[in-house]
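Heads up: the structure comes next, in structure tokens.
A single protein chain has been removed from this complex, and every other one stays in its place.
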Amino acid sequence: MAGYFKDIWLGVSTVLIGMHITFKHWFKFKKAVTIQYPHEILEMNERTRAHLFNVADECAVCLQCARACPVDIIDMQGIRADKDEDLGLLPTGKPKRMHLIKFDIDFSKCVYCGLCVEVCDTKSLHWRAPVEPCTFTREEMYKSFATIPPDEVERLIAFDAERKVKKAEEMAAKKAAAAAAKAAKAAKAKAEAEAKPAEAGADAPKAAKSDVGEEKKETPAASDTPEKPGTPDSPDAPENTPKPEPDKS
Amino acid sequence: MGLIEGRFEPNIIVTSTDAIFNWARSRSIWPLTFGLACCAIEMMATNASRFDLDRFGIFPRPTPRQSDCLLISGTVTAKMGERLVTLYEQMSEPRYVISMGSCANSGGPYCDHGYHVIKGVDQILPVDVYIPGCPPRPEALIDGFLKLRDLIMKETIAKPSA
Partner (left out) sequence: MTWLDLLIAVACVAGVLGFISVVALVAIWTERKISAHIHDRLGPMETGGFHGWAQTIADMVKLLQKEDIIPDAADKPLFKLAPYIVLSATIASFVVLPFGAHLIGTDLNIGIYYLVAISSLEVAGILMAGWASNNKWALFGGMRSASQMISFEIPIGLSLLIPIMIVGSLSMQDLVGAQAGGFWNWGVFSHLPFAMIAFIVYFWASLAEVNRTPFDLPEGESELVAGFHVEYSGMRFAMFFLAEFANMFLVAGVAVALFLGGWHAPFSFLEISAESNVILHNLVGFFWFASKGMVLLFIQQWLRWTLPRLRVDQLMHVCWKIFLPFSFVNVLIVSLWIVLTQS
């Protein structure tokens, strides 16, 4: 009977304690913690991963970010500037040598891991404060950060192709020259080899001996797999050796 | 629904009805209490005291019959996709779908190698608003709801001008 009344008393008193606590919150003895977002904006930390942005003028087009990206969503392309072209200095102090003609990020796939920002040497790719804007379509989330206008991009591509052609021609010329030199060298070597044919005949038995040694090594593996030609009749045996090795271990 | 939609020319009565209906719909978006993955944690955080979605009249309803908005918060696996479609079909018109986070938008980290993940929830449901982020911050989710609000404000019950 005492337990019964004690239970009731416990119930009533704990309800009153609870009501006291909620009452304190209700009447603002503790202030509301709500941030009324569109009207007041919570200040984010410097490293908050909210909104990815790339400054095209500061980008060295080193492709480090595209390599670091775990979901391969950074689609970037650069064109080497002409030797006498001045593109300004990068934040690292070195001169900018590449035109950034394409830097697209598909934010619908981005996992906001920040690996691309970690590896960025020039810090041109960085986090910004406001959150990524929402969109009505998936295509809108595909964003481009390259600032070069399209006609300029076309000009650069044409220039690059021209340069490549030029370079290829140069290379071809170089190659032809090198080939000519090689041919001359080879002719010279042939003449030398023909001069002493006896030496090659003396080396042949040594090579045959080493082949036999390898064959012996193979035999345990060969017995496991009899259908396999374990004892090759040709002296090309060393080519087969990598295959039985996993069986042994 | 279906009794008054697409039957009248856009005259003054229809447009003022539109104004009231759209105001009411956009100010009272009740999402379904439904979480899939880590974005759901962020959704709960947005519903909680700090960001308080209730300020916009957005408060979760447990049953799809009474909710207006399906908030897809997280990775949609092929198995869960069927359930999602069922839930969407159980909802009453007008209904909206918000795709929250990279996994729901396009498969996110699973877009290339996830054999079990639907590569974008728009393959199975008509998505109204996409929220990028992994997971999106509460601010981004609020932005998404505000964007959905803008979308609802453009609706009309008038006959579409053919």
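Residue numbering begins at 1 within each chain, and the chains themselves are lettered A and B in the order written.
The rule is simple: a residue touches a chain if its C-beta (ideal position, glycine included) is under 8 Å from a C-beta of that chain, and two chains touch if they have at least 3 such contacts.
Since the structure is predicted, the reported quantities are computational estimates derived from the model, not experimental observations.
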item	value
Residue in contact with the excluded chain [from B:Thr15, B:Ser28 or B:Thr86]	B:Ser28
Given B:Ser16, B:Ser49 or B:Gln123, the one touching the chain that is not displayed	B:Ser49
Missing-partner contacts on chain A, residue numbers	8, 15, 18-19, 21-23, 25-28, 30-34, 36
Touching residues (missing chain, whole complex) on chain B	1-2, 20-21, 23-25, 27-28, 33, 48-49, 52, 54-57, 59, 61-63, 65-66, 68, 90, 92-94
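Keep in mind that, in the parts below, only the chains that are shown with their structure count from here on.
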item	value
Inter-chain centre distance, chain A versus chain B - centres from mean C-alpha coordinates, in Å	35
Complex interface listing, chain B residues touching chain A	49-52, 55, 102, 105-109, 111-112, 120, 122, 128-134, 136-140, 142-144, 146-147, 151
In the complex, chain A residues that touch chain B	32-38, 41-42, 50, 70-72, 106-113, 130-138, 140-141
